[in-house]
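These notes are about the structure you will find just below.
Removed: one protein chain of the complex. Kept in place: all other protein chains.
Which chain is which? They are A and B, in the order written, and residues in each are numbered from 1.
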Amino acid sequence: MTIAGGWYLGLAAVLFAIGALGLLVRRNILVMFMCVELMLNAANLTFVTFARMLSDIGGQVLVFFVLVVAAAEVVVGLGIVVAIFRRRNSAVADDLHLMKG
Amino acid sequence: MDQYLPILVLIVLGLLFAALSFVGSSMLAPKKRPTAAKVAPYECGIVPDIEPPSRFPVRFYLVAMIFIIFDIEIVFLYPWAVVFHQLGTFGLVEILVFAGIVFVSFLYLVSNGALSWAPAKHLERAMPSRTSDSTIARISGNPDPLASGPPVASPDVEPAAAAASGPGQAA
Partner (left out) sequence: MSPSLLLGVAAATPRFRTPHIDYLSILPILIMMGGAVAIVVVSSLVRRQLRTGVGTLLAIVTSLAALGASLTQWADVADHGAKVTIAGAVAYDGFSVFIQVTVSIAMLLTVLVGDGYLRREDVGGPELYVLALLSASGAMVMGSANDLIVIFLGLEIMSIALYVLAAFNHRRTESGEAALKYFILGSFSSAIFVYGIALVYGATGSTNLPEIADYLSKNVVASNGVLLAGLALLLVGFGFKIAAVPFHMWSPDVYQGAPSPVTGFMAAVAKAGAFAALLRVFVSSFGAERADWQPIVWALAILSLVVGAVLALSQRDVKRMLAYSSINQAGFILLGVQAADGRGVAASLYYVFVYTFMIIGTFAVVTVLARTGDRGHDLSEYRGLAKRQPLLAGALAILLLAQAGVPFTTGFLAKFQVVAAAVDAHSYALAAVAMASGAIAAFFYLRVAIAMYSPAGASGDDASHEPAGAAGAGVGGEAGSAGSGSPAGSGMADPVGAAGGRGGAVGVAAPGVAMLSLQVLTDEAPSPEVAGRTVPVPALAATALGLAVAFTVVFGIVPAPIVDFAHRATLLFL
């Protein structure tokens, strides 16, 4: 049984929306990272689906680049969180309120 | 292009779905948050007056980060390996350059001590080397600057995660 591409695209859209809303709503920084990852992977799913629908392997190659970029982003993000953790024991975004205005 | 039109609808549906699930979870979730007393650590019934130090294993994050970055580079080696023969010298040179750059980052990590498992090093610096003389001096109660002074442990000098937590912080 084959499933129409539209369903995959729909799934990707749902994942993306969950990631975006989660990023805006959640306050734990590590959860926010996960939401970013979810968004990037939704984009990956969209790429692969379109590549399949268009019979163009180029779209699948793009996924490689997005994957690597996502990994680099996570590493840097974790590094920043670790640096902040060591100053204060909190991973809650609302605690970061030194600057306002 | 009509075939793609439903996608916009799906995006809207996706947004609605995600919004609904957040609304739903906030409605269904237990309203009563645990009180401050409930989440406080139990100390024989005494109200703790200082925040208990939470354990935050920087080391694990560091290793995980380094692992991720070296791990994900392999992604590029697989497609390269598939067409290795057809790429010829050009491909070989390119992949060597790629590997060289990754190796340089490894070099940097080593030179900053990110891969040396640090506690032993710090303990060594914190505690004066113990010799039989120092032990005798301590037992006999002589004022020995090395033994009686406050511990000189440097406060939490972790060898820094290379890029992230402020470079020059390395031990």
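The rule is simple: a contact is a pair of C-beta atoms (placed from the backbone, for glycine too) under 8 Å apart; a residue touches a chain by one contact, two chains touch by 3 or more.
These numbers come from a predicted model, not from an experiment.
Seen from chain A, the chain kept out of the figure touches residues 9, 12, 16, 19-20, 23, 29, 32, 36, 39-40, 42-43, 46-47, 49-50, 53-54, 56-62, 64-66, 69, 72-73, 76-77, 79-81, 83-84, 87, 93, 96, 98-99, 101.
Those residues of chain B that touch the chain absent from the view are 1, 4-5, 7-8, 11, 76, 79-80, 82-83, 86-88, 90-91, 101, 104-105, 107-108, 110-112, 163-169.
By definition in this document, only the chains that are shown with their structure count from here on.
Averaging C-alpha coordinates per chain places the centre of chain A 19 Å away from that of chain B. Put simply, chain A touches chain B in their complex at residues 6, 9-10, 13-18, 20-22, 25, 61, 64, 67-68, 71-72, 74-76, 78-83, 85-86, 89.
Of all residues in chain B, only 3, 6-7, 10-11, 13-15, 17-19, 21-22, 51, 53-54, 56, 58, 61-62, 64-65, 68-69, 71-73, 75-76, 79, 156, 158, 161, 163-166 touch chain A in the complex they form.
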